[in-house]
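Heads up, one of the protein chains got dropped from this complex, but the rest are sitting where they should.
Chains: A and B, in written order; residue numbering restarts at 1 for each.
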Amino acid sequence: MSRATRTALVRDDRTAYEAAAGSAVGLSGIAFAVGLAALLGLVAIDAPVAGVGLSVALGAVLLALGAAVVGFGVASRTGYVDTGPQPSAGIVAAAAFTGIWVAVGAAASGAAGLGTGGRLGGGAVLGGVAFATTALPREDIGSTVPAGAVAGLCGLALISGVVGPGWEHALVGYNATLFGDTVVPVVVLFASLVTGWSAAKASGGFGARGRNVGAYVLIYLVVGSILAVLVGLVAFVAAKGLPGLLNGVSVGGAGLVSWPFLTNGAGLLADVAGVFPALVGTVWLVVGAVCFAVPTGVGAAVFLSEYAEQGRFTGAVEVATNGLWSTPSIVFGLFGAAFLIPRFGNQKSLIAGMLTLGFMLLPLVLITSREAILAVPDEYRDASAALGVSKWQTIRSVVLPAAIPGVTTGVILGVGRIAGETAPILLTMGGGVLPAKAAAPDVLGSFRLSASPPFVSNPALLEATSALPYQLYALITAGLSGNIRNPQEFAWGLALTLLLVVLAFYAVGIATRYYFRQKLHQ
Amino acid sequence: MSQTDTAETAETAETAETAATTVNRTDGQDVSTTAGETAEETRPEWTSYDAGGETKLAVDDLDVHYGDDHALKGVSMDIPEESVTALIGPSGCGKSTFLRCLNRMNDRIRAASVDGSVALDGEGIYQDGVDLVELRKRVGMVFQSPNPFPKSIRENVSYGPRKHGDIETGLLARLTGRAEPDREEALVERSLERAALWEEVSDRLDDNALGLSGGQQQRLCIARCLAVDPEVILMDEPASALDPIATSKIEDLIEDLARDYTVVVVTHSMQQAARVSDQTAVFLTGGELVEYDDTEKIFENPESQRVEDYVSGKFG
Partner (left out) sequence: MSLTTPRTDWRASIERRLTRTRAFVDDADPEALAVILASMGSLLVAFVGFLLASAWTAVPFGAFLIAAGYGWVRHQALVARAVAFAMTTVTLVTLGLVVAFIFAESIPAFRYETASVFGVSVPGLGMFAQARWDAVSEPVRYSLLPMIHGTVMVTTIATLVAAPLGVAAALFVAEIAPPRVRELVKPGIEVLAGIPSIVYGFIGFTVINPWASDAFALNGGSTYLFVGMVVGLMALPTVVSVAEDALTSVPDVMKDGSLALGATDWQSMTSITLPAAFSGVSAAVLLGVGRAIGETMAATVMLAGVPRISDPLVNVFYGYETLTSLIARGYGSANGVHESALFAAGVVLFVTVLCLSVGSQYIEARMRRRLGGAE
């Protein structure tokens, strides 16, 4: 055989080392979680743990982690375990550690009372050392020693109480003060991230595999945090809002549910203040926007993908659509205020809000419908054309039905998006802070015919109307006070209602998509 | 690697294989014959071929399912070291699938599930804890359609060695004087030369590889694979996009490679299989390995009627 060395496919001489490094990753994860809890105020940093304060205990953990990480590097470097490190930890790690140590150096020299020059000098010295330690030695040293040193330093600072409960540091000129209560958790979060990454690399045996493991640990952490934030947000709003939302709910006789928060207005007469007018306003708003945007958007999508030939016109429409899609909602609000309000009786009105949101919804509908129509396979069209069916017949009976799932999903998700929009209706639709039940728009019952132009009128459409997001904003600007019993609880209930309405649209949209996709795969 | 070791593994694999294929025959015989094949019972002894020499890859009772689709049925064969093994068979019979099992690229396909075992130098590649990176370093692959990276030609060739840390080119390496541009240059030249591409691209190594013609791209992919210096090279129709001249270059290359490497090559061209390979395996519709033997034997005097029909062009 020509090759002198051949690496085995399965390595079993590293298991103890891997297990140790794996536990270090786990311990870093625990430290991270505790740090997060402390930051959120769930635990106090001076809470007693095993006879010492939490901050000291966390410092000890960080110190141990730092030592462990350095140990992994040394064990690998001295050949005690067989790993596959590369000659250097790489430019990214070098840059990161240089940055970290420059900051540490600057902070330390600042704390030692040095001026700006001293800070710069201290930062530069430590940064240079960190760069050399990371970049020059082999990867197993370069990616562990600087990391371990960071964690060790943080640990020592916490153990010795240099940073701890009661510590404070005024940021001169910033008019702000840093307290131990926030700095300790942040230090713990940061240091545990560093050790977690470094230990993960070690558990992968450094080299390409180690980097893979290190990166995956960080990415899983990121995704986990995003999902945690999502769940936390929804749960928080739900917990705060449920009392208000369920206030006075009773299942009356004959199985009828009475739900005053959703069916009452906020007048003095209502014993439980409710959001009925805003809810109705939101419903009409969505209906109006959909009536304008969906036919227009779908029609345009059909024209663009079936009739128009690719050229300047379609190019311009595409740019315009994407431009509209990314236009800030407040700009739509300004536009509605300048364009629509003067044309609908010179005051904020329901119809101005509807059309403004319709303009916002239009690009969303157009983009998703176009995608759905383009996704219909050309064979369908060819097959239909081969039977001698005219183009319009093909579109009507083949293309549109096949595109309906995509269009529906897009519309529902788009509606979810605009139903929660506040900025545009703030400028165009207005409405009261705490409207009474009678203020709910009665659109269907207000159509009037008249002998003078415009011959058809509907006062309900021309009046300022409240909607859920707007009412929440109005309550906030009114300082969460008002002529009702418990404005705080009311506002949280309102926020939850709004969240549920929007999430319901999303849930339905996502479920529709899932359903149609399942059907397609059968 | 000790010699006795391999021989033993090969032997055990063979006994197991005979048993397995026998079992398989009972349920696998009513294979559909829609493609013009005559109905026929396959016999285990048709595939229990021993090429002599050391076994590089021992495949034992390999089954592959794509969802409910049974793509490979109980395939067992021993691929000898430093030789060229050709896989032939009609389209859709599972040649690519088989090839992808040999370096576990099938792991990338979510629907695929693989049963059975494949051993590289006696070490099972489907056992727990196998380092896929290590495996794929040792078992390289050239795909059915060329897939160069959207990078320069030079970077395409040196990609593997760079990623394995064999060659350093980064900014840091240059700063610390560890970069070895000369070695990289030499490696790129050697690999491209072996893949019969050097003359055509030597003056534009920094151009984007996507700008090459299809045939050139395919040879670039071969060069890319050679640069890693694997032990086994799997080639899925390496010449399908090439003109006759380039094809013959590739064929020469394959024969040349067989001196140092174990080459497994899928081809649709009987002539090519006959020209370059030492032994040939014939897969037929339904994902069965029907016959595996010396290339000469397969093309001149196959045991199976279906194989005879296939190699003489009656169907396929």
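The working rule: a contact is a pair of C-beta atoms (placed from the backbone, for glycine too) under 8 Å apart; a residue touches a chain by one contact, two chains touch by 3 or more.
Quick caveat: nothing in here was measured; it's all calculated off a predicted structure.
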Determine which one of A:Asn212, A:Thr263, A:Ser446 or A:Asn486 touches the chain that has been left out. A:Asn212
Looking at A:Gly311, A:Pro377 or A:Gly445, which makes contact with the chain not pictured? A:Gly311
Touching the hidden chain, out of A:Ala20, A:Leu136 or A:Leu499, is A:Leu499
Which parts of chain A are in contact with the chain that was left out? 41, 171, 173-179, 181-182, 208-209, 211-212, 215-216, 218-220, 222-223, 225-227, 229-230, 233-234, 236-237, 295-297, 299-300, 302-304, 307-308, 311-312, 316-335, 337-339, 342-343, 359, 362-363, 366, 390-393, 395-396, 413, 416-417, 419-423, 426-427, 430, 452-456, 469, 472-473, 476-477, 480, 491, 495, 498-499, 502-503, 505-506, 510
In the complete complex, the non-displayed chain touches which residues of chain B? 103, 105, 108, 110, 132-137, 140-141, 143, 145, 147-151, 159-160, 163-164, 208, 210-211, 221, 224-225, 228
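As a convention for this text, only the chains that are shown with their structure count from here on.
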Note: chain B sits from chain A at a C-alpha centroid distance in Å of 46
Residue positions on chain A within touch of chain B in the complex are 1-3, 6-12, 86-88, 90-91, 94, 135-136, 207-209
Touching residues of chain B toward chain A in the complex: what are they? 1, 120-121, 123, 125, 127-131, 133-135, 138, 163-165, 168, 170-173, 175-176, 178, 229, 231, 260
